[in-house]
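Inspection log for the structure reproduced underneath, given as structure tokens.
Apart from one protein chain that is not included, each protein chain of the complex appears where it belongs.
Chain IDs A, B and C follow the sequence of writing; residue 1 opens each chain.
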Amino acid sequence: MTNIAFIGLGNMGGPMAENLIKAGHSLTVYDLNKDVLDAAVKAGAKSANSAISALTNANVVISMLPNGSIVKSLFTGKNGLINHLSKDVLVIDSSTIAADDARYVAQACKAKGISMIDAPVSGGTAAAQAGTLTFICGGEAEDFDKAKPILDAMGKNIFHAGASGAGQVAKICNNMLLAIHMIGSAEALNMGTRQGLDAGVLSEIMKASSGNNWSLQVYNPFPGVMPNVPSSNDYNGGFMVNLMSKDLGLAQELASKSKSPIPLGSAAGQLFEMHKYNGEGSKDFSSILKMLQE
Amino acid sequence: MTNIAFIGLGNMGGPMAENLIKAGHSLTVYDLNKDVLDAAVKAGAKSANSAISALTNANVVISMLPNGSIVKSLFTGKNGLINHLSKDVLVIDSSTIAADDARYVAQACKAKGISMIDAPVSGGTAAAQAGTLTFICGGEAEDFDKAKPILDAMGKNIFHAGASGAGQVAKICNNMLLAIHMIGSAEALNMGTRQGLDAGVLSEIMKASSGNNWSLQVYNPFPGVMPNVPSSNDYNGGFMVNLMSKDLGLAQELASKSKSPIPLGSAAGQLFEMHKYNGEGSKDFSSILKMLQE
Amino acid sequence: MTNIAFIGLGNMGGPMAENLIKAGHSLTVYDLNKDVLDAAVKAGAKSANSAISALTNANVVISMLPNGSIVKSLFTGKNGLINHLSKDVLVIDSSTIAADDARYVAQACKAKGISMIDAPVSGGTAAAQAGTLTFICGGEAEDFDKAKPILDAMGKNIFHAGASGAGQVAKICNNMLLAIHMIGSAEALNMGTRQGLDAGVLSEIMKASSGNNWSLQVYNPFPGVMPNVPSSNDYNGGFMVNLMSKDLGLAQELASKSKSPIPLGSAAGQLFEMHKYNGEGSKDFSSILKMLQE
Partner (left out) sequence: MTNIAFIGLGNMGGPMAENLIKAGHSLTVYDLNKDVLDAAVKAGAKSANSAISALTNANVVISMLPNGSIVKSLFTGKNGLINHLSKDVLVIDSSTIAADDARYVAQACKAKGISMIDAPVSGGTAAAQAGTLTFICGGEAEDFDKAKPILDAMGKNIFHAGASGAGQVAKICNNMLLAIHMIGSAEALNMGTRQGLDAGVLSEIMKASSGNNWSLQVYNPFPGVMPNVPSSNDYNGGFMVNLMSKDLGLAQELASKSKSPIPLGSAAGQLFEMHKYNGEGSKDFSSILKMLQE
């Protein structure tokens, strides 16, 4: 049992906190939204009036927030948490933010003697609820080792990608690659079916051949090929175009900063941005197939 | 035991013919190159002086040729094979050619009462030698059923993609998708390592996550991550840039004819063409990683 | 005064024929559509019952047709015109078709001793009516010299691009470049105005700087900057997305055949194809700006 302060109870943070409670941890939670606070209390958490007051007795702080500015403001802003944390507390930030922002906060923690790892997740709200998220972590090996038993309560695969920021880098590399093979799979399936092939048959052939990829395996973008995926539900649910577009923006930023050419990653980012402007921002990202169709 | 006329004994056709012989079939072979004819004779084939004379006694004709013009010329040109084939012979063309060319030849065969399937392969010379090719076939179901036992001697996965031409369509869709996720994997690995991550660790993370694809599984483009792939052998061996560039040309042609947008497939085609002009045409296609590096 | 057989009286061919009549030439016209034939007769032409019968007395044949298959069929198909033309007739094909098709027909004419030039036009229906088209010609210099006085009646700029087919090549190179700088201009104007700049001011600055191009000079894609362009008329009139998409298809075909990388030309082609599928096919091509906007 660990005393955990959990900041940020959104669509992801909410169920993550519940899984920690189910695993027997003692949670003190904080969020600006009173409704989600109440829900967490119902699930067994104590609620706090502020992020700072949530820290009382905490051995671990977990944050799950929408972007880097908010994370930086929380920890290193005026009266930020780093001024209130004791040195033996471990900070785990599971937000998806720029690697440079993650490194900035980790550095600021370190200067105060506080340990922090970046631990962005992969898997979406369904995995958050099921406790089967993937955590991709950056930071010192010993801090990763401390975090792992906590993360095990929320996820299935827990990776140590490397030094501070490496979790964010690996997450963004992965999601860029996901965007690319999803678009590629959509292009192949659309072209094949326009030539008279059956989408299911073509998918089976490519899965058994060198075109094989995750999109074809578990997330086919062509309606009707798989039963329980967004494409078979008018592209509802799943991972929103808006979020994929955000991640591809982070990928472009990382590429620019590291002078890494990403010709397809960049093209993918532009396609999702145009798709979003087409009014599809809240649909699942596999709806990119619709950009290719009449 | 089937009497097979085999036309075209190149890097792929040669070992395919040998595997048919090993499986107990009786082969009469023809090629313009006397050296490869001699090699086939040593392996147990009879050699013929011309494609037409190779047909004598044949129940099945298999062709493995470099492009559509040559295939059309062989079967439907002046004094083409369709004028010399009896109606009970099955034609199997394993060349990778435009779907429209495959349909044209199949139509011409059909007009003479001859059955034909297109059966392009995936897998490269190593798979041709090991008899583990993938065959992707288009044509009538009953012709596919007749062809399958023959193809089993040369391959491991034998697919029926649909009607005439569908084998070529599925092959090209697959290879376009392969090109896309190979470039995407190269972009992700290059960007990640430039940010300090280890290529092997990052590959493992993406393979276990939604970025997972065939390139990462068995053909990692980053030197040193996998022992027996072209990237670990200075990009020698494997599937040449020139050939991938040819396949992406066929993909572009198919996309244009079927009015199918392929934004990433098209970008991939341009990248491989520029890479080829950079002097890398005879290297393995995973060398596209070098386009991204200093 | 020249006796001219004119085949194809569409949106472009109709006004072109009228300008030839106004210039004093004697026209015999043919089209499958009786309405346009009647209109031409009203304007002073004789009408014929077939393309072949339009040839009687003709010294020059001009064709203005929708695509290469129709042009090839007209001249070199079964009972094609090349079997009915006398050797002193000059053939001028003003259709926009693949350079290879133009060369094929020119070759077939040459084999019969007939001279032919390809002379595709640039400028749209307004220029066709005003007699201010640009003609871009391919063929022998002496044939170009013979054609020029005729073309002068329909156009303002008459270019000799080179040998047979060169007119089509130059036209397609030009239109690909047009598509590219139109998209580029739209991107720059959209980004600039989203940052608070005035589209007109930004256009003036770029026109006076190194961003200067024809789109900004006479065809601004941003609504309201110029009074009499399609963007200020809800993108009606002008040069349809469908036609630009066709031209970019020809560009891609030419690029593939000549192994010429066209990274931006190819990307432009994909964008216009997706834009077309978005339901904008009959709008002016400068409406590509809408792809970039919410």
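Here is the rule we use: contacts are C-beta pairs under 8 Å (C-beta built on N, C-alpha and C of every residue); 3 or more make two chains touch, one makes a residue touch a chain.
As the structure is a computational prediction, the values presented were derived from the model and not from experiment.
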What are the shown chains that the left-out chain touches? A, B, C
Which one touches the absent chain: C:A51, C:M176, C:V225 or C:M240? C:M176
Out of B:D35, B:E142 or B:E294, which residue would touch the omitted chain in the full complex? B:E294
I'm checking contacts with the chain that's been left out. Which of C:I117, C:A161, C:V229 or C:L243 qualifies? C:A161
Even though one chain is not shown, chain B touches it at residues 267, 274, 277-278, 291-294
For chain A, enumerate the residues touching the unshown chain of the complex. 249, 252-253, 256, 259, 261-263, 266-267, 269-271, 273-274, 277
For chain C, enumerate the residues touching the unshown chain of the complex. 99, 122, 134, 136, 157, 159-163, 165-166, 169-170, 173-178, 180-181, 183-185, 187-192, 194-198, 201-202, 204-206, 208-214, 217, 219, 251, 254-255, 258-265, 267-268, 271, 291-292
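To be clear about the criterion, only the chains that are shown with their structure count from here on.
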Distance from chain C to chain A - Cα centre to Cα centre, in angstrom: 51
Chain B-chain C separation of Cα centroids, rounded to whole Å: 40
Residue numbers in chain C touching 2 or more other chains? 267, 274, 277
